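A single protein chain has been omitted; all remaining protein chains appear in their positions.
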Amino acid sequence: MSTTTRRLAATALATALGASALTACGGGSGDGSAADGSGKPAQKTVTLVTHDSFAVTDAVLKEFEQQTGHTVKVLNSGDAGTALNQEILTKGSPRGDVFFGVDNTLLSRALDNGIFTPYEAKGLDAVKPEFVLDAQHRVTPVDSGDICVNYDKAYFADRKLAPPQTLDDLAKPEYKDLLVVENAATSSPGLSFLLATVGKYGDGGTSQGGASGGGWKDYWAKLKANGVEVVDGWEQAYNERFSGSAGGKKAKGDRPLVVSYASSPPVEVLYAEPQPAEAPTGVATGTCFRQTEFAGLLKGAKNEAGGKALIDFMIGKKFQEDMPLKMFVNPVVKDAQLPELFTKHGAVVEKPETVAPDAIAKNREQWVKTWTSLVVK
Amino acid sequence: MAVPLAFFGLFFAYPVAAIVGRGLKTDAGWQLGRIGDVLAEPGIAGVLWFTAWQALASTALTLLVALPAAYVFARLDFPGKQVLRAVVTIPFVLPTVVVGTAFLALVGRGGLTQELWGVRLDTTVWAILLAHVFFNYAVVVRTVGGLWAQLDPRQEEAARVLGAGRLAAWRQVTLPALAPAVAAAAVMVFLFTFTSFGVVQILGGPSYATLEVEVYRQTAQLLDLSTAAVLTLVQFAAVAGILAVHAWTVRRRETALRLVDPARTAHPPRGTGQRLLLGGVLLTVALLIVLPLGVLVERSFDTPGGYGTGYYEALSRAGSGGGTFLVPPLEAVRNSLEYALAATGIALLVGGLAAAALTRRAGPFVRGFDALLMLPLGVSAVTVGFGFLITLDEPPLDLRTSWLLVPLAQALVGVPFVVRTMLPVLRAVDERLREAAAVLGASPLRAWREVDLPLVRRALLIAAGFAFAVSLGEFGATVFIARADRPTLPVAVARLLGRAGDLNYGQAMALSTVLMLVCAAALLVLERLRPDKTSGEF
Partner (left out) sequence: MTLLELAGVSVRFGGRAAVDGVDLEVAEHETVCVLGPSGSGKSTLLRVVAGLQPVSEGRVLLGGADQARVPAHRRGVGLMFQDHQLFPHRDVGGNVAFGLRMQGASRAAQQARVAELLELVGLPGAGRRPVSSLSGGEQQRVALARALAPSPRLLMLDEPLGQLDRGLRERLVVELRELFTRLGTTVLAVTHDQGEAFALADRVVVMREGRIAQAGTPLEVWQRPASEFVARFLGFDNVVPATVSDGSAVTPWGEVPVPEDSPRGDHRLLVRPAGVRLAADGLACEVESRTFRGAHVALRLRPAGGPALEAECDLAGAPAPGDRVAVAFAPSEVVVIPASQAP
């Protein structure tokens, strides 16, 4: 019996090797027909290049395909920064037709590099005007979300301590050694939180914590003195160090404050079994930075008509109302209904911090460098 | 020779050269002054220094810890050996984030070291070094142990009869014979740790940065291609230096050895020394590898309502809600296996041809090519990935969005393993055995099949195991390759971990466990492919 199994396995392996040898040769000799993936009716395929967090309900996508006759191919291409940089590098010879996932921290870089064709989407009038940042309509806003400090409700309840609400609170002694943040140099939420402090305290001040107007550097000096912990990415911060998350509990995380998303509490409710009546975490609404994500029609798109239709669809009500439970972001159109999960467990962020995209583009690297030498080193 | 050369030219040299060129060349010509500028930046020298010394230290530590294990796996028989050999390879396939989690449970807050000795190693360089040992243990055990098992123990016995002590016999006879495999393993471990990314970040914290991290930041985050290009060149120089040292030290060492059937060299442990050694190795494996992996498994069953299979049940329901985000695990397993099989096939084809070509030729050109094959291990994944983008964009080679690019990129990392594991064994095959086959009527190809292949089959399977694991673990440039939504297991795990929620975390742990099982099962199947003993195949 063992001989038979072995022979079968050997045959299977040999077949696999043979097959891949063939495909390897096909690739090596440059058989281009395979490269287009979905084959001949390229006109009818619209390719959406996006980051890894993109998600949509299949049925919603089906509806688009039925309405327009275009089949959607989604290419996930790393995190938001990586995906955009790849698009910039391949400018003029894009991998797809539409790019989704430029946020306001990256917007200027995208626009300066001219990777998008202007297109005023049908239905743009339904979008709340504060999100329309590019007058030339090279990009169309699709969603927005807030990066805020989350807190572990149980921790603060146990100690009869009020959770912090504002950035100023975080520097107070009662919250010493409680906050964990992400590295602004390598993590998107980390950068957003840094930008929140820039938005709030301005670019003045000195890193020496002098008597001057108290810019973001002074604030971070205080945070550092108050025991802020920096880890590399959101996964470590939230899943390892934050005491309010499932992973953090198992990993004996001891930080009840973490930089995360305003939508994290509803997500905690949605992905629990059984679903709790109340979210285990809360949002400090005075610590938020608002991110808006945009989509744009790529210059050199092979299926421009399909791309335009897809952008139209993305600001349509169907897609907008699908987003919250798939990507955990907020719609940008006026009439979209938020799911009950969000209205019940989500936080309302009245006054998020913002920084103008061109200021971000201009200063980002310097800010990150300064921040690194101030906080990490 | 032509196939491997073309493969490396097209999928490595050209993309990397293009992205470096893009960084250093502007309309005004080559900006070589940037090299000086970047190198003069404070911090860069520190990063380079840290990168190099932690890699050297990790390599030394890994050899120290894993060489006894290579002996134990090669020469001693004990129950569960095959399973354990597959288990030590598992760390290789796990996403770094998951490994970080597991490892923190060992050395971090509330981890084993703290509970036993009150020592916390996270955010220290020790955590980084230990994690590198954890990752690369299998590299040494498999590369060195593979050859060791086939060395004729009688030669060492001969030396002992001639009056050499046990250690002296080992040093005089076995070690020189093993040297090429040890050097190969050391170089691979060095390259892996030299380009270490996630481990350093997660366990060391943000204050530790390697060149790889800098290249990633400059390229993927800041799109500062000229700085990235300079750093890539620095990486190149360092890696080329190491490879040159390697080539120089082992050049004349790979000689014909007496290879025997590994099944006959292993025996149950004899005497206190061997039992102690076996015990020590088993304890190390248990503490360093099984324990962290066990933490993941434990967490995958640790549901809020007590231990249970809730997360696995949730996994099996995944995807029913629709959406492109969550993947049914079976589909992810299938995707992973398909990619891995394709990548293994390509790596075996390219690496096998390269190794065969390298066996029969000599000279500086061949040695250069030998080194070239190792380079992909030492060059940033992001450099290669971005290089693909700007080079493979024209028909007939518009592979940027093709699924094929994923196994091709994985094979790039797999090929050095295939070459490194096969070359020492191939070179050890006595040329006259081939001649014996030839005069008995075997054509060169047939002689290869009849003589070389059976003798290197073990090495081939080991190499295949590596290539497979490398691919299963989504190494290298694949992270930067856009792909139509066919998520593999590691991608699915990463997506789950990227979200809040108890169920997501639990499912990530459950899926990691599935990934471990898939890896272990695949490796065991590979090992079973070895036909028992020598019985004629006619």
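The chains carry the letters A and B, assigned in the order they are written, with residues numbered from 1 in each.
Everything that follows uses one rule, which is that a residue touches a chain if its C-beta (ideal position, glycine included) is under 8 Å from a C-beta of that chain, and two chains touch if they have at least 3 such contacts.
Remember, predicted model here, so these are calculated numbers, not experimental data.
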Missing chain -> touching shown chains B
Touch assignment to the omitted chain, from B:V260, B:V297 or B:A371, lands on B:V260
Thinking of the whole complex, not just what is shown, which of B:L64, B:L440 or B:A521 touches the missing chain? B:L440
Sole contact to the chain not displayed, among B:L455, B:L489 or B:L523: B:L455
Which positions on chain B touch the chain that was left off? 259-261, 264, 430, 432-433, 435-444, 446-447, 450-451, 454-455, 533-538
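Operating definition for what follows: only the chains that are shown with their structure count from here on.
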Let me have the rounded angstrom distance from the C-alpha centre of chain A over to the C-alpha centre of chain B, please. 31
Within their complex, state which residues of chain B touch chain A. 3, 6-7, 10, 22, 97, 100-101, 104-105, 108-110, 201-202, 205-207, 213, 216-217, 219-224, 299, 302-304, 310, 314, 321-325, 341-346, 348-350, 382, 386, 389-390, 393-404, 407-408, 411, 479-485, 491, 494-495, 497-506, 525-526, 528-529, 531
Given the complex, residues on chain A that touch chain B span 5-6, 9-10, 13, 16-21, 23-24, 26-28, 30-32, 34-37, 47, 49, 52-59, 61, 73-79, 81-83, 85-86, 88-90, 93, 95-96, 109, 183, 185-186, 230-236, 238-240, 245-247, 250-254, 260-261, 264, 267-268, 270-273, 281, 326, 328, 365, 372, 376-377
